Structures are given as C-alpha cells and as structure tokens.
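Report on one structure; see the data block that follows.
Note that this complex is displayed minus one protein chain, with the remaining chains in position.
Chain nomenclature is as follows: A and B, assigned in order of appearance, with residue numbering initiated at 1 for each chain independently.
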Amino acid sequence: MIELYALTDHPAPSLPDGASLSTVAHAGLAFVWGPAPTPTELSPELLWRHEELLEKLMEDRDILPVRYGTRLPDEAAAAWALCERHHELALALDRVRGAVELSVRVIGTEREPPPADGMSGTEYLRAREQTSTARASALRTVHEPLSLSARASSERAPRAAGELVRAAYLVDREAVQEFAATVTRLQAAHPRLRLLCTGPWPPYSFSET
Amino acid sequence: MTTIAEREVALIDLVDRLLGGGVVIAGDITLSVAEVDLVYVQLRALISSVASAEEKGFLPRLGSAV
Partner (left out) sequence: MRDKLLHAPPDLDLFATDRPRLDQALTRRVNADPESVERGLAQLVLTIVELLRQLMERQALRRVDGGTLNEDQVERLGHTFMELDKRMAELREEFGLDQDDLNLNLGPLGNLL
C-alpha cells in the first residue's frame, strides 16, 4: 500500500530527503507518495509530522494536499487516478497556484452564558439572538474585509464556546505578511473581539475538485 | 520555543484542515482507532449504516407551539 501526500506540477524540484518519497507523473502533474506507514493511533505528533512534510514540499513548489490517510494499493493505482482525474486535478492545482492558506478565528469576549439545562425558553431565544447578532457583526467587520484581501475565502460553522467566525483564506504567498498586518489592524479596531490568525498552511480548504 | 497554549491552538487549526480538507482521491481510507490496530473503511460498507438509519426514524418531532 502507498499513501498519497500531495499533487504537484511535474517536473518539480527534487523531493526532500529522509522521508522515502517518490513521485508518479503524467502530463505535467505528479502525485508525491510514500510507503503506507504501519497504522498507529492518531496523535498530534503523527499529524505534525505529516504536516511538516507537506510544508517542506510547499517551500519550493505549489501543492494540492491530498486528504490525510488516502491510500492506494500501489503506484499503478496512483498513476491511474492521475490520468483519470487529470483535468479536474489540473484545475484544482491552478486555483491554488502561488498561494497558501491562512486561518482566522474570531471570539467574542462579551459572552452570553451558553445554553444550559434549566434555561427557560425565553432565555434560550435571547441567547440565540445575541449570538446571531454577534456573528453577523463579526462577519461584517472581520470576515468581509479579510475576504476582499484574499483570493478566496471559506467559512465553517463556529464550533467552540463564544466563537463567532472560523474561516480560511487563500492568500498569495507574497501577501501573507500584509494579511497578518490587516488582522492586527482589525484587532486593534475591535477591542471586544479576539482575533487569531495562523498559517501559512497548505491549501486544504481550497482543494476540492 | 512554543508554549503549550500556542501548540494547542495551532493543533486545533491543523486538525480542522488535515482531517477535513485536501483533495479526495478515491481509495480506501485507512484509519486507526484506539484499541483497534487497523480499520479498513470500505466506502460501500456505509450502505449498511445508512440503511439502519432509515429504520431508526430519525426526524425529530416538532413542538406544537411552532
């Protein structure tokens, strides 16, 4: 079994050492793959190691990360997948060419108490209204301006307590520092919010074909 | 050196992307779950879980106040 890591252009710079990586190529595209590691329990270390590999590749080439854990029987299967899906994969890689992903989360500090057992119906509606308003406001004041300075943006459902926005932005490599500066400016302009920006990441959220 | 909070925060953003993003190439997704060495997920096997979902009747009943 082999594990697929990423899609890249072909030809491309030589692969980083030390990870027994190989490529299989067809018509200007290539999959970077490695022998499937023995299954181990999912741990942060495992994920970080995978991530570091992708980031090493990303240093000197554009990549489309393959979904984590994708395994194929052998190199021939990878070659087949590459031929079969060539057109859409090429489009997907073009979409992220020259760009990286940045993550932004926004939390409101004026938190209404989360819905708890024993909360009355009226209290629940009030809490929902406050959350709804806070989210709409954060989207308008933070997500919108950031989206304008990115090539693309994608928003997920807020998950954690007090979270108002959880978004990903596809940003040109050269524009990363400016984007971070914009986040800092937005933070300064909205002291009752808390903004977090992490990255650069491989363009996971913009990899759909 | 990164602090524990920094690592946690970065891990949250990593997991969000790593496990939910990336391009999907058809294949068996091999997962490893605690206490089980290896779980091969045959995507067709999902049919059985979906079929049993139909039996469960999972549409919630709405209150009369609405």
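Rule of thumb we're sticking to: a residue touches a chain if its C-beta (ideal position, glycine included) is under 8 Å from a C-beta of that chain, and two chains touch if they have at least 3 such contacts.
Model, not experiment: these values are computed from the prediction.
Mapped onto subunit A, contacts with the missing chain fall at residues 42-44, 48, 52, 55, 69, 102, 105, 107, 109, 115, 119-125, 128-129, 132, 156-157, 159-163, 176, 179-180, 183-184, 187, 194-201, 208. For subunit B, the residues in touch with the chain missing from this view are 2-3, 5-13, 15-16, 19-20, 24, 26, 29, 31-34, 41, 43-44, 46-47, 50, 53-54, 58-60, 62-63, 65-66.
In the analysis below, only the chains that are shown with their structure count from here on.
Between the CA-based centres of subunit A and subunit B the separation comes to 17 Å, rounded to the whole angstrom. By the touch criterion given at the top, residues 1, 4, 7, 36, 39-42, 44, 47-48, 50-51, 64-72, 77, 81, 85, 89, 92, 101, 103, 105, 156, 166, 168, 196, 198, 201-202, 204-205, 207-209 of subunit A touch subunit B in their complex. The touching residues of subunit B, when paired with subunit A in their complex, are 7, 9-11, 13-34, 37-38.
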